[in-house]
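I have a structure I would like to understand better, so I am pasting it below and will then ask my questions one at a time.
Every protein chain of the complex appears in place save one, which is left out.
By letter and in written order, the chains are A, B and C; residue numbering begins at 1 in each of them.
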Amino acid sequence: MIILAPDPINPAALAAEFNKSLGDAGAIATFTGLVRREGEKQVEALFIDHAPAITQSEISRAVSEAQNRWPLIRTKIVHRIGRVAVGDPVAFVATSAMHRRAAFEACDFLMDYLKTDAPFWKKQIGRTGDEWIEPRAADYTDRDRWR
Amino acid sequence: MIILAPDPINPAALAAEFNKSLGDAGAIATFTGLVRREGEKQVEALFIDHAPAITQSEISRAVSEAQNRWPLIRTKIVHRIGRVAVGDPVAFVATSAMHRRAAFEACDFLMDYLKTDAPFWKKQIGRTGDEWIEPRAADYTDRDRWR
Amino acid sequence: MVRIFFYGPLADIMGRERAVSMSAETTVRQMMESLCGEDAEFKAAISLMRVQFAVNDVIGPADAPVKDGDEIAVLPPFSGG
Partner (left out) sequence: MVRIFFYGPLADIMGRERAVSMSAETTVRQMMESLCGEDAEFKAAISLMRVQFAVNDVIGPADAPVKDGDEIAVLPPFSGG
């Protein structure tokens, strides 16, 4: 399931929902990404832009790729759009599988995908002005591990 | 924080508690391990034995090692002892860090540790009898990635 | 009429959407060159970034054909999570 919405993300509630129908899963991995203040930058919020008709279907393709690569039982992706205040979750990914390597790796893969290859655009809103952010070099290196 | 207890593990409640004090964390990884039925084996429960005075301090050492290897903000480990019914969580690990590689890798490392090197002993209780379980070969391979 | 949608930093410069009338079939690349000719700020911005394009919500090459009624999306480098 993929949810793109301006509503606050509650990772604990999402985990509770995700954990309800697990089949014979032995492993659940989750990841939550949060808006950081980043010290000197004094970030107050992110603004996340997306392309409604494109973003959802592109993420679906990445989920299909993950399902082809690993024997997953379920996946869930939730990503905020619009303004997200500092300290708040901006993205949540959960995966379940029989064994933990599949759950961990698919969760890691999907987060790398969201950071670099999903059609989102991220602006930091700070005391000293706003700035559109591109992925760090490390984000591309992380992503390239899966190629 | 390390908790070894016979009480049921509620991953969502643990996540909610863990997410309360995050500093400038940008990344939270969690892992939940569940008791699997394992098809033909028809596992009904696990029984987890531990050595009270040894297990807690050994896990503390592994957490210290993780903190030395990765810039972590917080870690939490919860492991059931005694009887754990099929489908129930047996272990929960959460890590937080500024960036996601540290959170993911430390979570993965600590789960590998719990599977192979923490002083627990695991008996499967099934319809056809009971069986003490040693780690799979894959568990040792996973653990050896960190050496 | 072709509708062109801009996202992220390009939406700050161009607004979310522009409508362009067209006489003959063209390509995404030709439409972008035409826009660059009209708007120096757009030209400067996209010369600095690796932009992707979608025609009718499907990401594809810059030389994809564009016909009347199509929708084009101009996609700066992605950055989520």
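FYI, contacts are C-beta pairs under 8 Å (C-beta built on N, C-alpha and C of every residue); 3 or more make two chains touch, one makes a residue touch a chain.
Values in this document were obtained by computation on a predicted structure and should not be read as measured data.
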Task: Please identify which of the visible chains the hidden chain touches across the whole complex.
output: B
Message: Across the whole complex, list the residues on subunit B that are touched by the chain not included here.
response: 33, 48-51, 53-54, 57-58, 79, 90-91, 111, 114-123, 132-135
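Here is the rule we use: only the chains that are shown with their structure count from here on.
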- prompt: If you average the CA atoms of subunit A and of subunit B, how many Å lie between those two points?
  reply: 23
Task: Can you check how far apart subunit A and subunit C are, centre to centre, with Cα atoms defining each centre and the answer in Å?
output: 27
Inter-centroid spacing, subunit C versus subunit B (mean Cα positions, whole Å): 49
Task: Would you mind listing the residues of subunit A that make contact with two or more other chains?
output: 33, 111
Message: Two-or-more-chain contact residues of subunit C, please, as numbers and ranges.
response: none
